[in-house]
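Got a structure for you, questions after.
The other protein chains are all here in position, but one chain of the complex has been omitted.
Going in written order, the chains are labelled A, B and C, and every chain counts its residues from 1.
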Amino acid sequence: MPSPYQHTYEFEVRDYECDLQGIVNNANYQHYLEHARHKFLTAANIDFAALSKRGVNLVVVRIEIDYLFPLRSNDRFVVASNVIPVSRVRFGILQDVLRLPDHKPIVNAKVIGATMDAVGRAIRPPADLAMLFLK
Amino acid sequence: MPSPYQHTYEFEVRDYECDLQGIVNNANYQHYLEHARHKFLTAANIDFAALSKRGVNLVVVRIEIDYLFPLRSNDRFVVASNVIPVSRVRFGILQDVLRLPDHKPIVNAKVIGATMDAVGRAIRPPADLAMLFLK
Amino acid sequence: MPSPYQHTYEFEVRDYECDLQGIVNNANYQHYLEHARHKFLTAANIDFAALSKRGVNLVVVRIEIDYLFPLRSNDRFVVASNVIPVSRVRFGILQDVLRLPDHKPIVNAKVIGATMDAVGRAIRPPADLAMLFLK
Partner (left out) sequence: MPSPYQHTYEFEVRDYECDLQGIVNNANYQHYLEHARHKFLTAANIDFAALSKRGVNLVVVRIEIDYLFPLRSNDRFVVASNVIPVSRVRFGILQDVLRLPDHKPIVNAKVIGATMDAVGRAIRPPADLAMLFLK
């Protein structure tokens, strides 16, 4: 059966990511989602840090996150991502966090991004990035 | 002129919160928003950590964040919060991040929360918490 | 050739761990070292989070870190650890961070730990933990 996702990346909860409630702190899911997006870019031969050095910043302009169930110490999970069309200058990614091995849904996120220059003005995405989002 | 917000809390960007783009990393806004909510609770005599020890966990079930403009090293800012009615078992908070001293809008967030027991089941909020959200 | 280390664990730098200097922020090495120690414990069938729930806290009482060379975005590295004898109630671990694949030394750390009860008093380590440090 083919995966319904364009990209998946596996993680494991680290204890320092858990807070005094004993569960992964909400902000850390943004770290997981961000790292999975950067690996997605890397898989498409686009280097986030190198772009940043050239003054091309990929930035998140909006994020919606549904927290369905918490991750705990030692949990393994996958971040699964799909690009969705948004507009000529904006791109969207749907990202699901699924616990392993049971694929229990943990988080659903919708991320809207844009390309900005070094002083924060919206610019057209570079060709290689545009290609990724046209596929 | 009365403030249009029920609670405000002032912060300053710390250099370790900035990433290789030279701007505050997205996930850190969730930290700012969370800390401001806990200070909001504290101001209403509700102690997040003490509740957690009693097995009453306040959890975020959904967050929507619009990133309007980035914060940079040394920026001062305020997180301004208002409670909004959602349902008998869910509560909502609108939170704005405003740069100081010019009040430039940085982030707008809508946070939906719920009260859970130690194993993650939704429960009715304790009376003092309910009071806060009925005001 | 046998490894000179009792335990090794491999990591990869995540972009959010880099700060505005473009290198991994110093504090994150403590996260790497801590996670590697917990995996070391796990490999010896000792669960840090479960111990904490039972009121047995493994705490670091002293750390010495030499920062030899910075890690950057996308770098892969290994944390390699060896237990060293310290005293009846304290344990020590030497940890080296080595970049991959060239094994360039990045960080050398010496960590001294102790076992504490829930209110912070030093206690004798549980038998399984003591065993690990007697080997």
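Keep in mind that, in the parts below, a contact is a pair of C-beta atoms (placed from the backbone, for glycine too) under 8 Å apart; a residue touches a chain by one contact, two chains touch by 3 or more.
Since the model is a prediction, treat every value here as computed from it, not as a measurement.
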Exercise. Specify the residue from the set C:Asp15, C:Glu34 or C:Asp96 that touches the hidden chain.
Key: C:Glu34
Self-check item: Candidates B:Ala49, B:Ile84 or B:Ile123 - the one touching the absent chain
Solution: B:Ala49
Self-check item: Contact residue for the chain not shown (choose from B:Cys18, B:Ile93, B:Ile106 or B:Leu129)
Solution: B:Cys18
Exercise. Identify the residues of subunit C touching the omitted chain, counting contacts across the whole complex.
Key: 20-21, 23, 25-28, 30-31, 34, 49, 52, 57, 59-67, 69-70, 120
Quiz item: Can you list where subunit A touches the absent chain?
Solution: 15-16, 18-20, 22, 25, 27, 73
Quiz item: Can you list where subunit B touches the absent chain?
Solution: 14-16, 18, 22, 31, 34-35, 38, 42, 47-49, 53, 72-74
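To be clear about the criterion, only the chains that are shown with their structure count from here on.
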Quiz item: Degrees of rotation, nearest 5, to put the Cα trace of subunit A on subunit B?
Solution: 180
Quiz item: Measuring centre to centre with C-alpha atoms, which chain is farthest from subunit A?
Solution: C
Exercise. Using mean C-alpha positions as chain centres, tell me how far subunit A is from subunit C in Å, no decimals.
Key: 28
Quiz item: Roughly how far is subunit A from subunit B, going centre to centre by Cα mean, in whole Å?
Solution: 22
Quiz prompt | Intercentroid distance (Cα basis), subunit C paired with subunit B, Å | solution = 33
Quiz prompt | Sequence positions of subunit C contacting 2 or more other chains | solution = 15-16, 18, 22, 73
